[in-house]
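Complex shown without one protein chain; remaining protein chains in place.
After this line comes chain A, so read on.
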Amino acid sequence: MTRWMDEEAGPVVRPFALIGGRTRSSGDTLDLVAMVTATGSAPSGGFVPGPEHQRILSLVAVEATSVADIASDLDLPLGVVRVLLGDLKDHKLISIGRASASERILKEVINGLRAL
């Protein structure tokens, strides 16, 4: 990107243009706090990840990241991120986990909050 296109200039491309105007995908049902991890597989079946796909992949390659954090880090609306994640999931480039809260976890959270 050239220098004048900085953060303050705003997005150069409208968010939904990034995803070809699509608003529906297999990422629709992703919970906001579902954790996304890179599978490490190489793209196959003719799928070419776009720049935003790449940004997500490099983010989740480092550590599991929640859907909401991905949207926040990429500064993209959630709906757009969901479509991008749906693409990546369909091509098995990411896996999505959702650990549920156990009694032990909740006790840990209570103690952690008290210690803040």
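Worth pointing out:
Keep in mind that, in the parts below, a contact is a pair of C-beta atoms (placed from the backbone, for glycine too) under 8 Å apart; a residue touches a chain by one contact, two chains touch by 3 or more; residues count from 1.
Basically, contacts and distances are computed from a predicted model.
Taken from the listed names "UDP-glucose 4-epimerase", "Pyridine nucleotide-disulfide oxidoreductase", "ATP synthase epsilon chain" or "ATP-binding protein", the protein name that UniProt assigns to the chain not shown is "ATP-binding protein".
In the full complex, the hidden chain is touched by chain A at residues 15-16, 23, 31-35, 63-64, 66, 68-69, 71-72, 75-80, 97-110, 112-114, 116.
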